[in-house]
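Take a look at the following structure, please.
With one protein chain held back, the other chains of the complex are shown just where they sit.
The first chain written gets the first letter, and so on, giving A and B; residue counts start at 1 in each chain.
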Amino acid sequence: MDWSWTVDKAIPRPLRVIFRGVGQVFFCGNAVTGLIFLAALYVGGITAGLAATVGVVSSTVAAYLLGFPDDEIDAGLYGFNGTLVGPCLFLFLEHSPQLWLYVVFASILSTIVLAALMRILQPYNIPASTSPFVLTCWMFMAAVFAFDSFSRGPILPAASIPTEVAYISMIPVEMWHVAVSKGVSEVMFADSVIVGVMFLVGIAITSFRGAVMALSGAIVGVITPVLLGADKSLIEMGLYAFNPVLTMMAIGWVFLKPSKKSAVLAFLAGMLTVVCQAGLANFLTPIGLPTLTFPFVLVMWMFLFAASKSKYWGNS
Amino acid sequence: MDWSWTVDKAIPRPLRVIFRGVGQVFFCGNAVTGLIFLAALYVGGITAGLAATVGVVSSTVAAYLLGFPDDEIDAGLYGFNGTLVGPCLFLFLEHSPQLWLYVVFASILSTIVLAALMRILQPYNIPASTSPFVLTCWMFMAAVFAFDSFSRGPILPAASIPTEVAYISMIPVEMWHVAVSKGVSEVMFADSVIVGVMFLVGIAITSFRGAVMALSGAIVGVITPVLLGADKSLIEMGLYAFNPVLTMMAIGWVFLKPSKKSAVLAFLAGMLTVVCQAGLANFLTPIGLPTLTFPFVLVMWMFLFAASKSKYWGNS
Partner (left out) sequence: MDWSWTVDKAIPRPLRVIFRGVGQVFFCGNAVTGLIFLAALYVGGITAGLAATVGVVSSTVAAYLLGFPDDEIDAGLYGFNGTLVGPCLFLFLEHSPQLWLYVVFASILSTIVLAALMRILQPYNIPASTSPFVLTCWMFMAAVFAFDSFSRGPILPAASIPTEVAYISMIPVEMWHVAVSKGVSEVMFADSVIVGVMFLVGIAITSFRGAVMALSGAIVGVITPVLLGADKSLIEMGLYAFNPVLTMMAIGWVFLKPSKKSAVLAFLAGMLTVVCQAGLANFLTPIGLPTLTFPFVLVMWMFLFAASKSKYWGNS
């Protein structure tokens, strides 16, 4: 909405860049949206909010110090991976004072990895998206496991394949809105209905179509695993939904010319993301790593690369 | 042969594109050759033939609907991955009515993955070949294993490393032609001498050199593992041969300027493919996935990328 951009531009530059960085987690380079996201993170938990703050500041400052392009920094592009690195490490690793140091170091690294991937993908005009966050966190988790086999924190159920699917039944009607909202909130590792709703409001301020796609993605991320017979508790926590949320926003709103065709493609991509997550978890679980948002990244890359060959989207 | 192209052009366009798609499994964009391949598949088994048919039609129609380039569709390039997806899923997954749906969905996906990889490889002028089929089938198999640990169908011995090589002895002379023929037929998952012979005839109609390379690849794929002491039963089923068949056709006939040097290179690449398959199986077996044609894809990519730097093939 227009007013949000007016406010965005009125915020002092350093703060604006940081808020935009948070907003970019959902593809929204708008400081108002980012501020709402950050507030939602603190609502979800003080530690998660602080970790995200440390992450976004570290990764953005690193981009300045390393001399990366100013326009990209201004758009918040060097902030969203750090935003995700913080809460992620606090969720998966044991809490300790030096964990804050790890968050700073990992966020700086995510900025370097982002610049590298942007350079690699530049000839194809394809975004790196959250892949630097995923790669950096995987490397840190694997390294921590290697150096100290006792420092693992609570592992999210997302990290485990449902080896025994106890009871496959439809999710009760009253649980649906919970599963869908949590699906949106889990994008930033929050397991909370109110955080999910705040995220949706923040997105809607930047783009109504974006919010519709996010909501659709969460619904697809609940229906598809139900149909495929996945573990009910994972579905109810929204752990199959946060990837399709991002996929549908990327395909149906951000990166392809918006149209009915794009919306159909986004649905297809959303469903596929669920299948891809199940397949990827099969590989990663034995080595103790969660899929994070890599299913979204893989499916988005495939669809965007493919779309560039199509007469419908190739020139968009 | 010239007459085959005359017939090819006389076939109505939709049928021609489908048949060419089947032909492209062995790099033959010729409808007559494709028709023979399809007939051979039905000879090998009605289900495999039907699955291939559903696959090639689904992937080709998807390419039309998604607006991919007409000339590529006409050449059958969007058909051969679907052709392989069908019989592959029917071999490795439990048979059920919804498996037909999976074949349709996976074939559509293989078309999207193909377009993506063609775009990625375009600056290098390197073909994607059967990699979309491999990636799509791996993802579907891994996802099915994740959602339901009881739905596995009969796993081909190809999927297992010979952990205990019972008896390593030379293959009896009378088994040689069986192993070699089956090596050709296993490219499309058929375990049959007659199917292998029909495939060779079909290839010869398009190119004599192509058929010679296919036959040489099958022989290399029997001799090399015998020398390296691989499991005899796998060799006799042609399960070490189908990858070198494709490698030698690609290097010795299709993608490099044909010459004696190319033929020597093709032999080297063929032998290497066997080594690569053994190495790759070492990684994939623990997670329950077969190598499919990925050893061929990897070796072909390496040799084609390298050849583009050579003064002998760089300008071809």
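Please note the rule applied: a contact is a pair of C-beta atoms (placed from the backbone, for glycine too) under 8 Å apart; a residue touches a chain by one contact, two chains touch by 3 or more.
Model, not experiment: these values are computed from the prediction.
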Q: Just name the one of A:113, A:248 or A:300 that touches the chain not displayed here.
A: A:113
Q.
For a quick check of understanding: of B:180, B:281 or B:297, which residue touches the chain that isn't displayed?
A. B:281
**Q.** For chain A, the residues touching the chain missing from this view
**A.** 66-69, 109, 112-113, 115-120, 123, 138-143, 145-149, 287
Q.
On chain B, where is the contact patch with the chain that was removed from view?
A. 123-124, 161, 163, 165, 228-230, 272, 275-276, 278-283, 286, 301-306, 308-314
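In this text, only the chains that are shown with their structure count from here on.
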(Q) Between chain A and chain B, what distance separates the C-alpha centroids? Give it in angstrom. (A) 37
